[in-house]
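Heads up, one of the protein chains got dropped from this complex, but the rest are sitting where they should.
Right, subunit A next:
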Amino acid sequence: MSKAMLDNAFQTVSEAGEKAFVPYIMAGDGGLESLNERIRFLADSGATAIELGLPFSDPVADGPTIQAAGIRALEAGTTVQAVLDEVAKERASRNVPLVIMTYLNPVFAYGVEAFASACAAAGISGLILPDLPLEEEGLVVEALKKYEIALIRLVALTSTPERIRALAERAEGFLYAVTVAGTTGERATFVDQLGTHLQELKEISKAPVLAGFGVSTPEHVKELSQYCDGVVVGSKIVDALHQGDRQQVKDLIMSRKQ
(Lines give C-alpha, C1' and ligand atoms only; values in the text may rest on other atoms or scores of the structure.)
Protein backbone atom coordinates (compact mmCIF):
# COMPACT_ATOMS: atom_id res chain seq x y z
CA MET A 1 0.00 0.00 0.00
CA SER A 2 2.62 2.53 1.09
CA LYS A 3 4.99 1.76 -1.75
CA ALA A 4 2.13 1.84 -4.25
CA MET A 5 1.34 5.45 -3.34
CA LEU A 6 4.85 6.43 -4.48
CA ASP A 7 4.60 4.41 -7.70
CA ASN A 8 1.22 6.00 -8.47
CA ALA A 9 2.57 9.50 -7.93
CA PHE A 10 5.35 8.96 -10.48
CA GLN A 11 2.94 7.38 -12.92
CA THR A 12 0.57 10.35 -12.71
CA VAL A 13 3.42 12.76 -13.42
CA SER A 14 4.66 10.65 -16.29
CA GLU A 15 1.20 10.31 -17.84
CA ALA A 16 0.82 14.09 -17.75
CA GLY A 17 4.10 14.35 -19.67
CA GLU A 18 5.71 16.11 -16.73
CA LYS A 19 8.78 15.58 -14.61
CA ALA A 20 8.87 14.68 -10.94
CA PHE A 21 10.07 17.09 -8.27
CA VAL A 22 10.96 15.71 -4.84
CA PRO A 23 11.91 18.31 -2.22
CA TYR A 24 13.82 17.34 0.92
CA ILE A 25 13.12 18.79 4.34
CA MET A 26 14.76 18.05 7.67
CA ALA A 27 12.15 16.85 10.15
CA GLY A 28 12.27 18.94 13.30
CA ASP A 29 14.08 21.88 11.69
CA GLY A 30 11.81 24.83 12.38
CA GLY A 31 10.01 22.84 15.08
CA LEU A 32 8.23 19.51 14.86
CA GLU A 33 4.86 21.25 15.22
CA SER A 34 5.39 22.88 11.80
CA LEU A 35 6.23 19.57 10.06
CA ASN A 36 2.76 18.69 8.77
CA GLU A 37 2.14 22.26 7.69
CA ARG A 38 5.42 22.22 5.69
CA ILE A 39 4.42 18.92 4.08
CA ARG A 40 1.06 20.40 3.07
CA PHE A 41 2.76 23.52 1.71
CA LEU A 42 5.15 21.45 -0.45
CA ALA A 43 2.33 19.20 -1.68
CA ASP A 44 0.18 22.24 -2.55
CA SER A 45 3.15 23.77 -4.37
CA GLY A 46 3.33 20.74 -6.65
CA ALA A 47 5.79 18.31 -5.05
CA THR A 48 5.51 14.79 -6.51
CA ALA A 49 6.74 13.22 -3.26
CA ILE A 50 8.57 14.54 -0.21
CA GLU A 51 11.81 13.36 1.27
CA LEU A 52 11.80 13.66 5.02
CA GLY A 53 15.22 13.76 6.66
CA LEU A 54 15.57 12.21 10.11
CA PRO A 55 18.50 13.95 11.77
CA PHE A 56 21.65 11.99 12.62
CA SER A 57 24.63 13.17 14.64
CA ASP A 58 27.20 12.13 12.01
CA PRO A 59 25.79 12.69 8.50
CA VAL A 60 28.84 11.86 6.37
CA ALA A 61 26.97 12.10 3.06
CA ASP A 62 25.72 15.62 3.76
CA GLY A 63 27.22 19.01 3.14
CA PRO A 64 27.10 22.06 5.44
CA THR A 65 23.44 23.11 4.85
CA ILE A 66 21.86 19.77 5.78
CA GLN A 67 24.39 19.21 8.56
CA ALA A 68 23.33 22.52 10.10
CA ALA A 69 19.62 21.68 9.70
CA GLY A 70 20.24 18.32 11.41
CA ILE A 71 21.96 20.01 14.32
CA ARG A 72 19.04 22.46 14.68
CA ALA A 73 16.59 19.55 14.66
CA LEU A 74 18.55 17.55 17.23
CA GLU A 75 18.97 20.59 19.47
CA ALA A 76 15.18 21.02 19.33
CA GLY A 77 14.89 17.48 20.75
CA THR A 78 13.72 15.72 17.57
CA THR A 79 13.52 11.93 17.90
CA VAL A 80 12.61 9.18 15.43
CA GLN A 81 9.48 8.36 17.43
CA ALA A 82 8.31 11.95 17.63
CA VAL A 83 8.65 12.41 13.85
CA LEU A 84 6.78 9.21 13.05
CA ASP A 85 4.03 10.13 15.54
CA GLU A 86 3.70 13.60 14.02
CA VAL A 87 3.55 12.28 10.46
CA ALA A 88 1.00 9.61 11.43
CA LYS A 89 -1.44 12.32 12.61
CA GLU A 90 -2.28 13.48 9.06
CA ARG A 91 -1.83 10.16 7.34
CA ALA A 92 -5.49 9.83 6.32
CA SER A 93 -5.79 13.25 4.68
CA ARG A 94 -2.32 13.38 3.10
CA ASN A 95 -2.23 13.21 -0.69
CA VAL A 96 1.54 13.18 -1.23
CA PRO A 97 3.85 10.18 -0.67
CA LEU A 98 6.59 10.53 1.96
CA VAL A 99 10.04 8.99 1.83
CA ILE A 100 12.39 8.98 4.81
CA MET A 101 16.07 9.74 4.33
CA THR A 102 18.35 9.02 7.24
CA TYR A 103 21.42 7.01 8.19
CA LEU A 104 21.45 3.40 9.26
CA ASN A 105 22.19 3.90 12.95
CA PRO A 106 18.95 5.60 14.04
CA VAL A 107 17.03 2.83 12.24
CA PHE A 108 19.24 0.14 13.78
CA ALA A 109 18.83 1.63 17.27
CA TYR A 110 15.03 1.75 16.83
CA GLY A 111 15.08 -1.85 15.59
CA VAL A 112 14.86 -2.46 11.83
CA GLU A 113 11.61 -4.44 11.93
CA ALA A 114 9.98 -2.08 14.43
CA PHE A 115 11.05 0.88 12.29
CA ALA A 116 9.57 -0.62 9.12
CA SER A 117 6.35 -1.36 10.96
CA ALA A 118 6.16 2.16 12.42
CA CYS A 119 6.84 3.66 8.98
CA ALA A 120 4.02 1.64 7.49
CA ALA A 121 1.70 2.79 10.28
CA ALA A 122 2.67 6.41 9.61
CA GLY A 123 2.07 6.02 5.88
CA ILE A 124 5.71 6.24 4.78
CA SER A 125 6.33 4.92 1.24
CA GLY A 126 10.10 4.54 1.05
CA LEU A 127 13.42 4.68 2.83
CA ILE A 128 16.77 6.10 1.68
CA LEU A 129 19.89 5.12 3.64
CA PRO A 130 22.97 6.69 2.04
CA ASP A 131 25.37 4.66 4.20
CA LEU A 132 23.85 1.31 3.24
CA PRO A 133 25.47 -0.02 0.04
CA LEU A 134 24.26 -3.09 -1.86
CA GLU A 135 26.67 -5.30 0.07
CA GLU A 136 24.97 -4.61 3.41
CA GLU A 137 21.31 -4.22 2.48
CA GLY A 138 20.53 -7.69 3.81
CA LEU A 139 20.13 -5.94 7.18
CA VAL A 140 16.92 -4.24 6.07
CA VAL A 141 15.44 -5.75 2.89
CA GLU A 142 13.23 -8.40 4.49
CA ALA A 143 11.63 -6.02 6.97
CA LEU A 144 11.01 -3.36 4.32
CA LYS A 145 9.49 -5.89 1.95
CA LYS A 146 7.19 -7.19 4.65
CA TYR A 147 5.82 -3.71 5.34
CA GLU A 148 5.83 -2.63 1.67
CA ILE A 149 8.33 0.17 2.11
CA ALA A 150 10.48 0.83 -0.96
CA LEU A 151 14.26 0.71 -0.40
CA ILE A 152 15.42 3.58 -2.57
CA ARG A 153 18.97 2.95 -3.74
CA LEU A 154 21.59 5.48 -4.72
CA VAL A 155 23.78 5.12 -7.77
CA ALA A 156 26.95 7.21 -7.94
CA LEU A 157 29.07 8.76 -10.67
CA THR A 158 31.84 6.43 -9.53
CA SER A 159 29.68 3.26 -9.70
CA THR A 160 31.13 0.66 -12.04
CA PRO A 161 28.99 -0.70 -14.92
CA GLU A 162 28.38 -3.95 -12.96
CA ARG A 163 27.22 -2.04 -9.90
CA ILE A 164 25.02 0.25 -11.99
CA ARG A 165 23.34 -2.80 -13.52
CA ALA A 166 22.82 -4.43 -10.12
CA LEU A 167 21.36 -1.23 -8.66
CA ALA A 168 19.11 -0.56 -11.65
CA GLU A 169 17.89 -4.16 -11.60
CA ARG A 170 16.82 -3.89 -7.96
CA ALA A 171 15.48 -0.33 -8.19
CA GLU A 172 12.21 0.27 -6.35
CA GLY A 173 10.39 3.53 -5.60
CA PHE A 174 12.94 5.46 -7.63
CA LEU A 175 16.61 5.17 -8.46
CA TYR A 176 18.45 8.05 -6.85
CA ALA A 177 21.16 9.18 -9.26
CA VAL A 178 23.79 11.07 -7.31
CA THR A 179 24.90 13.85 -9.66
CA VAL A 180 28.18 14.82 -8.02
CA ALA A 181 31.15 13.04 -6.52
CA GLY A 182 30.74 14.40 -3.04
CA THR A 183 28.23 15.38 -0.41
CA THR A 184 24.86 17.13 -0.65
CA GLY A 185 24.82 20.86 -1.18
CA GLU A 186 24.72 23.56 -3.85
CA ARG A 187 26.95 23.36 -6.91
CA ALA A 188 27.46 25.79 -9.75
CA THR A 189 27.85 23.19 -12.51
CA PHE A 190 27.84 19.47 -13.21
CA VAL A 191 30.22 17.23 -15.11
CA ASP A 192 29.81 17.11 -18.88
CA GLN A 193 28.94 13.42 -19.10
CA LEU A 194 26.07 13.70 -16.61
CA GLY A 195 23.33 13.81 -19.25
CA THR A 196 24.55 10.62 -20.94
CA HIS A 197 24.95 8.93 -17.55
CA LEU A 198 21.35 9.76 -16.58
CA GLN A 199 19.97 8.61 -19.95
CA GLU A 200 21.80 5.29 -19.61
CA LEU A 201 20.39 4.81 -16.12
CA LYS A 202 16.90 5.56 -17.35
CA GLU A 203 17.20 2.92 -20.05
CA ILE A 204 18.00 0.09 -17.64
CA SER A 205 16.32 1.12 -14.38
CA LYS A 206 13.23 -0.74 -13.19
CA ALA A 207 12.01 2.43 -11.45
CA PRO A 208 12.00 6.14 -12.33
CA VAL A 209 15.41 7.82 -12.22
CA LEU A 210 15.68 11.02 -10.21
CA ALA A 211 18.78 13.19 -10.16
CA GLY A 212 19.89 14.67 -6.85
CA PHE A 213 22.77 16.22 -4.83
CA GLY A 214 23.73 19.74 -5.78
CA VAL A 215 20.53 20.55 -7.73
CA SER A 216 19.81 24.09 -6.60
CA THR A 217 18.42 26.35 -9.35
CA PRO A 218 15.44 26.28 -11.75
CA GLU A 219 18.03 25.99 -14.56
CA HIS A 220 19.47 22.83 -12.96
CA VAL A 221 15.97 21.40 -12.59
CA LYS A 222 15.17 21.98 -16.27
CA GLU A 223 18.56 20.83 -17.50
CA LEU A 224 18.69 17.57 -15.56
CA SER A 225 14.99 16.71 -15.94
CA GLN A 226 15.39 16.39 -19.69
CA TYR A 227 17.65 13.36 -19.24
CA CYS A 228 15.66 11.50 -16.55
CA ASP A 229 12.34 11.39 -14.70
CA GLY A 230 12.88 14.31 -12.39
CA VAL A 231 14.96 15.74 -9.58
CA VAL A 232 15.45 15.75 -5.82
CA VAL A 233 16.28 19.13 -4.30
CA GLY A 234 17.57 19.19 -0.74
CA SER A 235 19.93 21.86 0.53
CA LYS A 236 18.31 24.70 -1.44
CA ILE A 237 14.83 23.87 -0.07
CA VAL A 238 16.15 23.45 3.48
CA ASP A 239 17.91 26.79 3.20
CA ALA A 240 14.92 28.63 1.71
CA LEU A 241 12.54 27.31 4.38
CA HIS A 242 15.02 28.22 7.10
CA GLN A 243 15.18 31.77 5.67
CA GLY A 244 11.37 31.85 5.45
CA ASP A 245 11.56 32.36 1.66
CA ARG A 246 8.60 30.25 0.51
CA GLN A 247 8.33 31.96 -2.86
CA GLN A 248 11.75 30.58 -3.79
CA VAL A 249 10.53 27.07 -2.93
CA LYS A 250 7.42 27.52 -5.07
CA ASP A 251 9.48 28.83 -7.99
CA LEU A 252 11.83 25.86 -7.80
CA ILE A 253 8.99 23.35 -7.79
CA MET A 254 7.18 25.18 -10.62
CA SER A 255 10.32 25.07 -12.75
CA ARG A 256 9.69 21.35 -13.37
CA LYS A 257 6.72 22.30 -15.55
CA GLN A 258 8.45 24.83 -17.78
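List of remarks:
FYI, contacts are C-beta pairs under 8 Å (C-beta built on N, C-alpha and C of every residue); 3 or more make two chains touch, one makes a residue touch a chain; residues count from 1.
One rule holds for everything that comes next: contacts and distances are computed from a predicted model.
From the set "Peptide/nickel transport system ATP-binding protein", "Tryptophan synthase beta chain", "Ligase-associated DNA damage response exonuclease" or "Gluconate 2-dehydrogenase", the protein name that UniProt assigns to the chain left out of the figure is "Tryptophan synthase beta chain". Which of A:Q11, A:S57, A:T196 or A:Q226 touches the hidden chain is settled by the complete complex: it is A:S57.
Listed residues A:L104, A:A121 or A:I204: the one in touch with the omitted chain is A:L104. Note that of A:M26, A:L52, A:L132 or A:L194, the residue touching the chain absent from this view is A:L132. Listed by residue number, the positions of subunit A touching the unshown chain are 56-61, 63, 67, 74, 79-81, 103-110, 130-136, 153-160, 163, 167, 178, 180-183.
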